[in-house]
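A protein chain is absent from this complex, but the other protein chains hold their places.
Then we have chain A:
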Amino acid sequence: MGRDDEPVDPMEIDGQQKLQVEASTAVPEGFNADYLRVYYGKLFPYGDFFKWLCYGNDGKHPGCDQSYVGRREFSFTLENDIYLRFQSFDSASELESSIKEKCPFKIDIGPVYSVDPAKRHAYAQSGNNVFVPVERELIFDIDISDYDDVRYCCSGADVCLDCWPLMTIAIKILDTSLRDDFGFNHILWVYSGRRGVHCWVCDSRARKLSNEQRAAVADYFRVYKGGENALKKVSLAGPVLHPFLARSYMDVLESFFEDKLLLSQQLFASEDRCQKILDLIPDENVASELHDKWQGNRPSSISKEDVNAARWKQLKTTLQSGKHKGLRRCVEEIVFSYTYPRLDMEVSKHMNHLLKAPFCIHPKTGRVCVPIDPNNCEDFDPTAVPTLSQLLGELNAASFQTDSENNWERTSLEKSIRFFRTSFLQPLLKACKEELESAYNAKLQQSKNSLNW
């Protein structure tokens, strides 16, 4: 493939690719600007992507705000780590040609501002702070690296199928609450490409939240208190749990803890790991009683039963026996500590935080930031997400067919784009249209009434 200093002619790439096909359709693993250029040239779903961010304002309806999408900030990170902030586009084709030309390694989406962000300096002169964010999806960012104290299979940016269920839990808990408690309907979950998930709540009500209201939603989800230096990271006060926490515990946390993480993370398999859990028991006598019990009890002696399951059972029986006052909450606190979602709060609290766009490629893994279906999030496998080179290989294999508009239909990206379109975009745009319609009619009615006066 062409990797010269000169801009590459797309035709040339085609020609060379076809040559490659004859040898083999496989493309060597990796991530580079040339691969990315083909992806942006043939696969990135500009149309759907841009339609999403227009929220219905690109139509012919007189109620449309034609300036809306042009006030949205995009930020590009180029190959040489140059940041291009405050980019803005009035149409899908403008966006498409800019992406194709600049070939950004990362695309971030910012808020919708009061004025076109590209022209912010012109407004800055007036000094009255007119350049401010006015709308932004409510977003959540969850990183598996924030769970390093409760997973033993990987650390840092690595994930595997043993710790990924922690992300599944986060999706289930947040998605249910955002829908049932907060009444949101248009929620997009996206794999971040390496170590976590992003959530975009796109209802117009969510987009209009103030920073204070965003913080309130984020805090509603927060059970962690005290940071690194507090011994007990989760403290559940009160004689019963709030309905949201109770439901999360009953429906998700408890079963994931007992059926999955207990074994996959081997939570009680060593002295250190046991001690970490015992540290969460406020009554020292109880903790040392359990500790002694496990000391003499070599794993081999607990016959067939798994040591983790056995010790968890003992701990539960002891704490829930009712002998010890004030320890009833403790079992729940342990489960919450090891399973409950950990949000990057700052991202959610402020309108002007940037978040990586869906369908980007993660430069380190080469994987596509694909949407995740919250209803089937158990089945999501981060290690099976299409990679850039895999997609190019599929494209090569299919290239005997004529080039068409929708090259992606012939790759494994198809499923993701279809899901984005049918499960997220179409219902969203339908709702946007209805809202536009009713807002417009209300306005008409109002002006009619004022004429009558």
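Some observations on this one:
Throughout what follows, contacts are C-beta pairs under 8 Å (C-beta built on N, C-alpha and C of every residue); 3 or more make two chains touch, one makes a residue touch a chain; residues count from 1.
Just so it is clear, contacts and distances are computed from a predicted model.
Name of the non-displayed chain as stated in its UniProt record, restricted to "Defective in cullin neddylation protein", "TBC1 domain family member 10A", "Exosome complex component RRP41" or "DNA primase large subunit": "DNA primase large subunit".
Checked against the full complex, the one of A:184, A:256 or A:312 touching the unshown chain is A:184.
Contact with the chain not shown here comes from a single listed residue; of A:61, A:242 or A:313, that residue is A:242.
When the missing chain is restored to the complex, the residue among A:346, A:378, A:409 or A:437 that touches it is A:346. Contact with the omitted chain, checked across A:34, A:65, A:90 or A:146, is made by A:146. Listed here are the chain A residues that touch the chain not shown: 77, 81, 83, 131, 146, 149, 180-184, 205, 209, 212-213, 215-220, 222, 224-233, 237-246, 342-343, 345-346.
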